[in-house]
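Shown here: the complex without one of its protein chains, the others still in place.
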Amino acid sequence: MPRTLTINGQEISARSDQTILEAAQDANIRIPTLCHLDGLTDVGACRMCLVEVTGSNKLLPACTTRVQEGMEVRTDTERLRAYRRQIIELLFAERNHVCAVCVANGHCELQNAAIAVGMDHVRYDYIFPRLSVDLSHERFGMDHNRCILCTRCVRACDQLEGAHTIDVMGRGAKSLIIRDMNVPWGESTTCTSCGKCVMACPTGALFKQGSTVAEMVHDAEKLAFLKAARERKVWNV
Amino acid sequence: MGKLRFASVWLGGCSGCHMSFLDLDEWLFDLAEAVEVVYSPVADFKTFPENVDVTLVEGAIANRDHLELIHTIRKNSRLVVSFGDCAVTGNVTAMRNPLGGADVVLDRAYRDAQLLRPQVPHDDGIVPPLIDHVVPVHAVIPVDLYIPGCPPPAKRIRAVLQAVIEGKSPEMIGREMLKFG
Amino acid sequence: MNLEELNALATSERLAQAKKRHHIHVCVGTACQALNSEQIAKALQAELKQRGQRNDAEVKCVGCPGLCSLGPLVEVESRVNGQATTGVPEEDRRRSVLYQFVKPEDAAEIIAHLDGEPVKRLETPLDQPFFTRQTKIVLENCGKIDPERIEDYIAAGGYQALMKVLTEMTPQEVIDEITRSGLRGRGGAGFPTGLKWGTVAKADPNAYPTNVPEGIQSRKFVICNGDEGDPGAFMDRSVMEGDPHRILEGMAIAAYAVGANHGFIYVRAEYPLAVKRLRTAIRQAQRAGLLGSGIGGTAFSFNVDIRLGAGAFVCGEETALMASIEGGRGTPRPRPPFPAECGLWGCPTLINNVETLANVPPIIMKGAAWFAGIGTEKSKGTKVFALTGQVAHTGLIEVPMGISLREIVFDIGGGIPGGRQFKAVQTGGPSGGCIPAQFLDMPVDYESLAKVGSIMGSGGMIVMDDSTDMVEVARFFMEFCMDESCGKCIPCRAGTVQMHRILTKIQEGKATQRDIQILEELCDMVKHTSLCGLGQSAPNPVISTLRYFREEYEKKVNGGQRPEAGSQKSVVSGQKSELEVGSRESESSKPTAHSS
Partner (left out) sequence: MTSTPTASGRPAGNGAATATPSDRLASDKRYKIIEATMRRHGYQGHGLIEALHSAQEAFGYLDDFTLRHIARTLHLPPSKVFGVATFYNLFTLKPQGAHTCVVCLGTACYIKGAREVLAAIEAEYDVKAGGTTRDNQLSLLTARCFGSCALAPVLTFDGETIGKVAPSAIAQQIAQRLAAARQTQ
């Protein structure tokens, strides 16, 4: 059954099983996201897609909230913009995101998000944690300095490849993406080297070996394609 | 209206931002019409002057000399501009921070990596003492404007300076003006 | 066991107890047990044996009677004139004496004085406000019954409520009764319990995809949240240790009402005694046919499992707790869907806190009207608090809702020791706030506490005197939240780190007014954008101390003196001290050159 709702005053219709994010995408209304990736389940973790909904005293994540009849959604208020900028600044301060020497420079969702929220500097203290770069895999590398813990790689590995090689260890700011029992990537006995995690990564945290600055272009759309091809037999050739 | 008193300084950075500044090419002549350069690494001045209208600061705060100078700059400048990623974020200059402090860095650079005569230069005044953690300029003093980029493209520098000369605040919006790296 | 058998057991147990002239209750709650109270019980028993008085006196290990600061506690309840015959003696012919700071070597003296005057040097009055100002519903059995004997619980009227709902009431009638009572969740937010039960009862178990493990025959679940994680709170621990069957009975009634056949008690592993007693209680209840299949001779089946936490505060959050029961990392997920519709393994799930469930049997037995007659208009019944900190009497108290903070701190708690002044009381743990002296006469209920920027929380109440550094209190709680953040959402994971950093800078005298502004902006953002309750409430201690004790922040920011007590020296990072040196030097020395 279709639902009618408004997003930023614009009246749109959506299927009842759609999320606010999906409905907005269909109507060409852009809601910023980081942990969302077409083809993977949503976890509502990055909080970039929080929207205001009339009648709710809480901000709701567009990626996991279903549309409702008569819903009034606002995606781009001053308050939301301020929160989003703070979230992006927190990410830049949390680990060592050095765009100038990053493989993903110019092709990075975090960098793009910083531009979108108008970040000209970071108000918080940079934490400068000491983090490692894992180059033990013959084809891929992982740079924890650039990781924003969106878990897109974890979900891609589990949901699309089915290997569940990747998970998160520790908690809080000490969380870390791991393979198997925190072994070097090249020593993982479950990794199929399929590269889906690399495709899923929004930043320069996962990359192809041999990529130098600004050379790593992710291929996230492939994952959405893969899911559509498997489940709905859709090949957009 | 008199000319703006203009300064630029080079702290913990690679001078790439100044190179990009020089990429302004013929617009530099227009700039010269509007400003008087009172201090800059590309000109020969010994001390940072007083009553400066606008100062571009390239580089992060990485040693004691930077620390001293940046306070003087703030005291003597109406407008302080963090010029390029090192000034704005610490950037490459700050990549030594996770190592854990000045001594570790000096060891890495002068002792561990050297085969012949591994030693930290110790003569007075040869190397200003490093501070343990490199920080962006705004961590030490209030900053009025930020020009990201490594280096900031000449067009971006021009847009900012143009606005400053005209007494407006520059519109720091969009990829052209804000992209880091 | 059916109702007749239950009644028969209750009667015979009461008769057996009536044969004893003296009941000696030794507290074996965690605090008293830590002070060797089990040795005291053994010494008393040995002493009885030696004197051949075994037949008219018994030593019973009981749960916490509340006044932990005077422990180990021993209470002697004696029949003064009555005969050791049949029948339950009248109350007014009983005498109770409470002994404080008891040691095993005091056993002989206590036993020797059973029939005569009490041992004066050990006695502490039972008519002091600490006891007389309390109203005990949840804790009525704590300190009275042996938590390891189901017979004791049954003799005190236990499992009667369960029998009543199973034989006389429909599930809807049970829900209506709970709704009418006005009971609200005691875990923190105060959500109306009846409404929650009703939602789970109505929820369709097939609405969401489910994956219930093999061997568990239930499509709805009841979870008792015993993951009492607030530092300074031990209400639920005391109930689980002191009256475990009460929780099982409450869970079974809830399960009957919502249509669940399986329940879990999620307990902190830090509470080994509670776990042990709950395990014993489950075993006993199963053997007695009060858990399992065909309870009380009816068709109703209900099983209970215990699941241990493993040291993660966030697991007190409902969705994180369920993730933990499922065997995973305790990370929360966005709501909706709410656990009532899509909870454990995708099934409709009722999650109630220990104290909430412990209120259920008395409401069923005495009626919703009785319960609703206690407390205030919107907050019914009583609340158990763990009263700790700079207060004379620390321990466990149960008071009617609406009592004033002043009565709690100064009457029941006996005021501030050491001649110091009251400064604030902290409620709600890391999610709560500090309430200053100006609100001492405020009634304690959900709405009033929220109005002054704190929350009821689970019941930790920490009294602070004028030596307490409030910025340090805020920093302490922020450190807690930072360490306990699961790391899933960015505002909580990275925001708590930055807030903690600023608070530390303030404590080190290295912060500016601008830092306070950034701190306040962060508080606002983290509160409104975090995924779960941990992050959403993490800024509360900062917000409330900024609201009532802002001058303490300002003083430190402006280079003023720090209060002498409570403040801690933190590790000074090289970075900051360098900057400070630099900024001082720059004023006096002239820059000579720039470097490259």
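Chains: A, B and C, in written order; residue numbering restarts at 1 for each.
Everything that follows uses one rule, which is that a residue touches a chain if its C-beta (ideal position, glycine included) is under 8 Å from a C-beta of that chain, and two chains touch if they have at least 3 such contacts.
Everything quoted here is computed from the prediction, not taken from an experiment.
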item	value
Shown chains touched by the chain that is not drawn here	A, C
Residue among A:Asp38, A:Glu52, A:Asp76 or A:Asp180 touching the omitted chain	A:Asp180
Hidden-chain contact residue, picked from the options A:Arg130, A:His164 or A:Arg230	A:His164
Of C:Pro171, C:Pro334, C:Gly429 or C:Pro443, the one touching the omitted chain in the full complex	C:Gly429
Interface with the undisplayed chain - residues on subunit A	163-171, 178-182, 190
Absent-chain interface as seen on subunit C, which is shown	30-31, 33-35, 68-69, 71, 213-215, 228-234, 237, 269-271, 307-313, 324-330, 386, 388-390, 394-395, 426, 429, 460, 462, 464, 468, 473, 476-477, 480, 484, 486, 566, 568
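Criterion: only the chains that are shown with their structure count from here on.
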item	value
Whole-Å gap between the CA centroids of subunit A and subunit C	39
Two or more partner chains touched - positions in subunit A	125
Where subunit C touches two or more other chains at once, by residue number	none
Subunit B contact footprint on subunit A (complex, rising order)	92, 96, 98-102, 105-106, 111, 114-115, 118-122, 125-126, 128-131, 214
Of subunit C, residues touching subunit A in the complex	312, 329, 333-334, 336, 482-491, 493-498, 501, 518, 521-522, 525, 528-531
Touching residues on subunit A, where the partner in the complex is subunit C	43-47, 50, 58-59, 61, 64-66, 82-83, 86-87, 90-91, 93-94, 123-125, 127, 148-149, 168, 170-175
